[in-house]
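All protein chains but one are shown at their positions in the complex.
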């Protein structure tokens, strides 16, 4: 175990810090719109090899050798100064790597660069109203008509559908094949005729998700990733990236730190809530979970860096369930601290999921209700328990009627 | 809702209190051994109709009309002064009512009176090493040989086997019948040749349970309760009584009160533990469960008194699971209060389950480990959850391979 | 002795339950809540005709002279239906005037409150330098020379109320007729839209003191609120459980109804086991307010703390078992979940009431 960075990496960190002195921009450039400033700086970072490291240069990446430690250093230092680095969009985080892994060069040429630059926005079309955790039951169909697929049906839980230019998703193309094998992975232009988007309002007022309806929507045959009936395999590549996105331990740590601040700032019974021994006890208990998740993440990262993922399969499979439960514990305490303010609905700013979330009681009402949702995103908790039991602990599969 | 006793019952309570002035005995009788003193007083109580109220007079009971309120008054007042009332033995609490409900008169004549008087001790033979919650899988066999059943096999989890004169239990008499239907209910003389008793030591040092081995043990055909293959039905009558025994809310209340005392007496960090806000919070939280269980019991009792058991089926089915979880919470807190004393094993007095349990740290170590066992006695918790889900909430039965 | 409901009480609940099913179904609830009014005057009027406005008011003041247990039984049904009516604030205002008012005040207000000509509410909560307070004894709002000055928060259905009972500095209570000049009322964006809240700023607002508001009476009024919240949460949580049972029976995954997965079945059994026995806890607390004075304060604290807390856990399981659909505005779960959130916090959090319980227990 060696948590010190080696000399090479320490030098690398210095180099990154030096580079970041160039942010924020100065001089005339500060007069440009923020988006353009971001892009100017990001282009410099790509040149240095700090951004889009696993994307080939021909697609606008910096095509660097795989080095998780360097990735972490870059992420840390960029975050410290708030500099624009990798765009965290579905397109950059999920579509680009999936295409690079599974698609023909033609599709990569067309979509990877615009995805990582955030010039083209993507949304995901997996879940359906009757197929949440059970993707094998997907019903939305694509039928071949000449050199186009004709799509009919409905997707659910699609984030950012209204903002998206394209959707990637799973569609049933082989109705006669067994469940898993009848699914293909298609890309669809969201401006194609026949698409209707309906935002789904959440119970905390947020509007993160949409339903997307397809009425004879057409997409060319060339928009299929991999082959007919191979959608399931492709989706696993994508899902891998999504799971990583969700299990981010920093998110939990940030929420925890905000909770500690809340407990310091909130006066209850004439003193800061954090002076209440019960609050201290619960905060320290939650810290046990948050720190565990954090160090366990570090361990997984290290193992991945060495190509030893197999050693950490077990904690990797547990990330989701663990952070779901921790988030629940954490936001539950927030409700005890804010007290009566929990009677008031979050306002628009609080539900907007802005980068700088407001430190308001309403934010905590939003987080509390969102914590309940966390048990859902990326597979319900019971499914997670089955996966852990069956794949990691070697327990027998459920009895099935089938 | 009327928690005041009606005039009739208030008068009855006065009558009982008046009667109880005769306890303890006085004069010459105080020189008798305690057991004899108890019996003298108990006989007087039977005459008054206070004891063995649901047992016919011909078996030594007082054959009173069913009145749960009077039962409760008697129990309360007898307990207050520590007077000997109904004997709380397996024989009195389970065998006698079962025989009265299911057995031929001959067996009642022979066994009921001695059971309720505690002159003959009984033990239960249901569970087997490979049939805990799943009684339908019982393997211990009884084969008919002339006018005797010949028994071979093994029972487990038998309380008081060494002290018992007789066992009541379930045995497989019809090997070719479907599982449930092949079982009969037999009474066995524990002094019969071929019986071996082996005490099972518990992890907390207690010795409440035994294994009982049968090697060609014989019992007359007349010792069968009800008919061949009807053992299952008879056992449900008995089990009903056992469940009542286990769900006793007073036990939980007494343990809780002792815990509060412990928190008052134990000095931690320079002050009584009960002054620690965290201990107060947890005690109050546990009180919520204990009180709920207590009032829910009162409600069930009232409904039973009115013959309206159907209205309270749901909470009745939950008693076991509820009190198991509460006992766990309760004894867990005790371990935080006793601290390092939890490193020491309970001593003999503490493991003897004496009527007056010692108020020692070791007692709490004993209780804590016993609380873990509670999830087991009378059906594992998962079985309880299935029963609640299927019978009370109308959920479908598990998928089964069979 | 009978630890159970009378036939009349069962009839009362059955009647109300049918009424709610017919007149305040979830479709209507949704309409009311989406309109952000949180108030269904038609349903409230019908409930008033059933006597709900003056349930515990003696007949001489125009009420039906029932018990607090009856009031709590009504609260359960309203929670079960998440009915958007101003029952909570109104009932507490009625109790305040009934127990703390002078004869004259009672004659003046009880009949019109009982009939519903006037709608009542209570204004207890404040943000103070000591933090948020709910207890009347900690109130900082000033009453002098018949004028009220101070700011109150979280007044239930305040924007529809004609009369508000206000806790004031020194631990007493005062009554404001809201039409009076100088009360600035600001509706809040309430999380539970079936019980919208307002803030009120009093600036020299005319008010009458309730002369009999001594500590015991003020405690009793709060305790009535606590038991109503507990009963409401019980009703709401049972409704969440029922909805989950229905959903789990209907919804299939991997070709099997959810309810047939043992993992799901056990979670549902745990929900019900956590909840159902607590019925006896709030019954007893309400009964104690009616008949066993010594026991009432402790038991109301316990019922509020325990039941509103357990109800949130029930809600959490309901969401987990519904999966994503439960998280949408279109799913009915949200109404009962928010109802339970309201009940948990209003008049103080469970941990505050546990601390109070510990003090009351003499520990």
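A, B and C label the chains in the order they appear, each numbered from 1.
Keep this in mind: a residue touches a chain if its C-beta (ideal position, glycine included) is under 8 Å from a C-beta of that chain, and two chains touch if they have at least 3 such contacts.
Keep in mind the model is a prediction, meaning the values are calculated, not measured.
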Inset, instruction - Could you tell me which shown chains are touched by the chain that is not displayed? - result: A, B, C
Inset, instruction - Using the touch definition up top, pick the residue from A:237, A:321, A:338 or A:365 that touches the left-out chain. - result: A:321
Inset, instruction - Check each of A:163, A:285 or A:348 against the chain that is not shown and name the one that touches it. - result: A:285
Legend entry - From B:75, B:139, B:152 or B:202, residue that would touch the chain that is not displayed: B:202
Inset, instruction - Kindly note down the residues of chain B that lie in touch with the hidden chain. - result: 127, 129, 132-134, 136-137, 156-157, 200-203, 209, 266-270, 278, 328, 332, 335-336, 339-345, 347, 365, 369, 372-373, 375-377, 380-382, 385-386, 398, 400-402
Legend entry - Residue ranges of chain C at the interface with the undisplayed chain: 261-266
Inset, instruction - Pick out the residues on chain A that sit against the missing chain. - result: 1-6, 9, 69, 72, 260, 263-264, 274-275, 277, 280-281, 283-285, 287-289, 291-293, 295-296, 298-299, 301-303, 305-306, 308, 311, 314-315, 318-319, 321-322, 382, 384-386, 388-390, 392-399
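Basically, only the chains that are shown with their structure count from here on.
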Inset, instruction - Out of every possible chain pairing, name the one holding the most C-beta contact pairs. - result: B-C
Inset, instruction - Compute the centre of every chain as the mean of its C-alpha atoms, then state which one is farthest from the centre of chain B. - result: A
Legend entry - CA centroid of chain A to CA centroid of chain B, Å: 55
Legend entry - Euclidean distance of C-alpha centroids - chain A vs chain C, Å: 40
Inset, instruction - Quick one: which residues in chain B touch 2 or more of the other chains? - result: 277, 281, 398-399
Inset, instruction - Quick one: which residues in chain C touch 2 or more of the other chains? - result: 256, 351
